[in-house]
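Subset of chains shown; positions unchanged.
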Amino acid sequence: MLECVPEGKTEHTTGKINPAKTCQPIGAMYASLGIHGCLPHSHGSQGCCAYHRMHLTRHFRDQVLAASSSFTEGASVFGGASNLKTSIKNIFKIYNPDIIAVHTTCLSETIGDDIPNIIKQSEIPEGKIVIHTNTPSYVGSHITGFSNMCKSMVAYLAEAQGETKKEQVNVIPGFVNPGDMREIRRIVTALGVKLVMFPDTSGVLDAPLTSKYQMYPEGGTTIAEIRDSGNSEVTLALGAFASNAAADLLQEKCGVTGIPLKLPIGLKATDDFIMAVKDWFGADIPKEIAIERGQVIDTLIDTHFHYQGKTVAIFGDPDHVIAMTEFVITMGMVPKYVLTGTPGKEFEATVTKMLDEAGITGSRVKAEGDLFELHEWIREEKVDLMIGTTYGKYIARTEDIPLVRFGFPILDRAVHPLMPVVGYRGCLRLIEQISNAFLERRDRDALDEDFELVL
Amino acid sequence: MDGMDTTLEELYTQYPDTVKKNRKKHIVIKSEADVACPQIEANTRTIPGIISQRGCAYAGCKGVVVAPIKDMITITHGPVGCGYYSWGTRRNKARADSTTPKDKIYSQLCFTTDMQEPDIVFGGDKKLARMIDEIVAAFHPRGINICSTCPIGLIGDDIGAVAKAATERHGIQVLAYACEGYKGVSQSAGHHIANNTIMQNVIGKGNERKPGKHVINVLGEYNIGGDGWEQERILKDCGYTVNCVMTGDASYEDIKNLHLADLNLVQCHRSINYIAEMMETKYGTPWLKVNFVGVEATNESLRQMAKCFSDPELEKQTEEVIARETARIEPALEQFRKICRGKKAFAFVGGSRSHHYQHLLKDLGMEVVVAGYEFAHRDDYEGRQVIPTIKSDADSKNIPELHLKADEKLYREGNEYLNLSKEQFEALKKEVPLNYYEGMYPDMKNGDIMIDDCNHYELEELIKKLRPDLIFTGVRDKYIAEKMGIPAKQMHSYDYAGPYAGYNGAINFANDVAHTLTTPAWKMIVPPWERIEEPDTGKQEGANDA
């Protein structure tokens, strides 16, 4: 496999070979799906929308509906205003969403369509809403697009009704799976605090199959909830890359205190998340949560010899990779290569700081990297485990390294979007996956005389 | 028939008038009363805001036609997304062989210039050129393709010039495909662009005819799930030398020699008919529309091919293969038929496959009641005889038509390719539809619906009204259908199985369809508590948040 990949260090300064990111619009589309009754709309050529829907569908194995402005050459030359106006009109008439969330594409951004103005000129039925965000594909990554759409939700919808705040917490969960969002809701609810989480794709992209078809499934954050986010006391922004921008705007626009946190993946990050809720609201920690935490500690100690001291390559989206790096350090493993495709110096600073604090030297950390480069690093010095997206499977096979699938996208395994990796329960899942990856490998590679019953 | 009319009328009522007017033209009910196929509108713009399945020119050019060429590196010039989405997702299988060693296969890699904002502002030509230089230094590919995405056309990057300079600099062919996503109205534009570039730059560059009595090409076969390999197996068994399956598992080397075959077979009419036609013009190579999906269809295609060569030995060997293979798979097929028989399906897939699969389904006793394409032209539905009557519009005009002439050196008459006399050739043309495709319509049954660029609303309504047993479609529609309680199979990816072509493919397909139809969960959708009485779910709302 991958025999074509050249041996040794190559000159690779330009473009990406095997990218570890994709473009903004898909992130905006995913975020939009987390609003109840929303139809995402891609303002550009219909190929973008087709690709994004396909890709999201493959990861979630669930319906992903979105419309497109269906640019042709004419629109590309003369601007897409008419296409968008027609779209808005047709969408409300035919598909009747509560809200349309428009995002742009590299095409419409290059043209320079003035979306707010076009929306203003559009026919929008009474009670219906159109919001938009700018998602030029040539800036940032899909995570930036997610972030931008979250920010636009605040810009268009959040309202502060007076000075006094409600005893409720906003959570911006980041680009995580619907199963993760369900779990975040469970945790905050268990802490007895009222939650406004947006976006929330649970119930949308992990919807049950029942006898009834719903074009807009029951899940998603309602518009009323997003509006109400302006009245919350505090916003927890989970993952700097995906969530800080919206939290900052909410602070600026509505005076809601924003607290930046890591994605609550791993023991420390979950501790921080729960403590943020506790500290702000004086919430008591329910026994259930305390037990779950104690089970994680117990399991980490019971299983440490399955993985401690092993080296890992972690790659994927920045907020995921940062949290996973922290957890892997908590597990006593060595994050040898830490890479994201998304640009951002903060990524390198954050990860490097973690490594320094853990006294780990000799690791490579890179933002805006690609998997070709990761492969070169691994060839130079192998690791014991890879943690990342499905795209790592080619390297994993070529170099015979176990791969724990984590993050977005996972295209070659099922069920994962329903299985949370956040919170203490998520820790258990990750420990199980990582332990088993090593144990499977041990069983596979054992000589007959070393093949053992008890491990 | 009337019922179907009413169904459609009901469907249209939700539409705004302009949409209704437009969409009515894209939907045809088969009527045996009609002499010819009623005109269907196709290859025209999708109405903005309509949830279509259509992709773009880039997807048709890079994703469909260009990417499968295994020994060329294809660079997507543009922001990261387009290259990323078209990486590893089409199941065009490729393997090493005598002309292409393992280290010259790039199918599992993705190359993109990953344009950034400054590139959009100041132009990306230099970045592209530099990336080519680095790639050549590192990989030493036999050739490079450059496929542009939407912004390229707007910002004025001259990928042709970059390609030309690189070709000179590196001594390998670097080809430029100006397949910006906004071109045309669907993937179809991209097919055409790819066909043009390959026809102009690659085909005819070689001069090594493969040994064999009857040398053929299979055009428009992308080897998804190994379909091409199954076809090669059968064709070799019959006595053919397969020069090139294009572009599935094809190499740049093979394509250069494409003109050295005796006959072009066309599988996917939409995506490759340009090359078939242009080769006929330039080289005189006759082409035959075949269909290797379905047992009877495969048999029929093989028999037509054998006739082309007027070679009794070939005909005999063909009949032997047909007899042997049919006998081999028939018992298993009969088992699956017990499950499949009488089931009704919708089919929305590919550039001939909504037609092709009707044959395979017929083999299994199933019927397609609604069928259509995302990106077809009228001729794919109605037959090629309508081509002269198709009016070009603003969208199609911007895809160049190559007006080729017969090649002075290489052109030969069709009968010469087939080793026939002129008379024999004329007789053959009466028996076998050489250089012709009749479209999907003739194979549909009275009252069936043919629908172009079917959108989400129409799909949802048609499912609700017609309740098919099974839907063949893409991954985007699959889960929608399933949420409506209808089994669905992805027919772009075969739900990651295959091959589905040829004899082995028929068995694989029958097995997979039978499994999908019989998945026990379908019978367990309604929870037991709803089987007894309709629960008042509203009452429960919010009661169980923890």
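Quick notes
Chains here go by letter, A and B, matching the order in which they are written, and residues are numbered from 1 within each.
Basically, a residue touches a chain if its C-beta (ideal position, glycine included) is under 8 Å from a C-beta of that chain, and two chains touch if they have at least 3 such contacts.
In this text the structure is predicted, and so the values were computed from the model without any measurement.
The full set of protein chains in this structure file adds up to A x2, B x2.
Operating definition for what follows: only the chains that are shown with their structure count from here on.
Chain geometry summary: the mean Cα position of chain A and that of chain B are 34 Å apart.
Remark: chain B residues 14-16, 19, 45-59, 75, 78-89, 101-106, 108-117, 119-120, 127-128, 130-131, 134, 137-139, 149-151, 153-155, 180-187, 394-395, 398, 456-457, 460, 474-476, 478-480, 482-485, 525-527, 530, 545-546 touch chain A in the complex.
Every residue of chain A that touches chain B in the complex is listed here, in rising order: 1-6, 10-19, 21-23, 25-26, 41, 44-48, 50-55, 57-58, 61-76, 82-84, 86-91, 93-95, 105-107, 110-111, 136-139, 141, 185-186, 189-190, 207, 209-211, 213-215, 341, 372, 391, 394.
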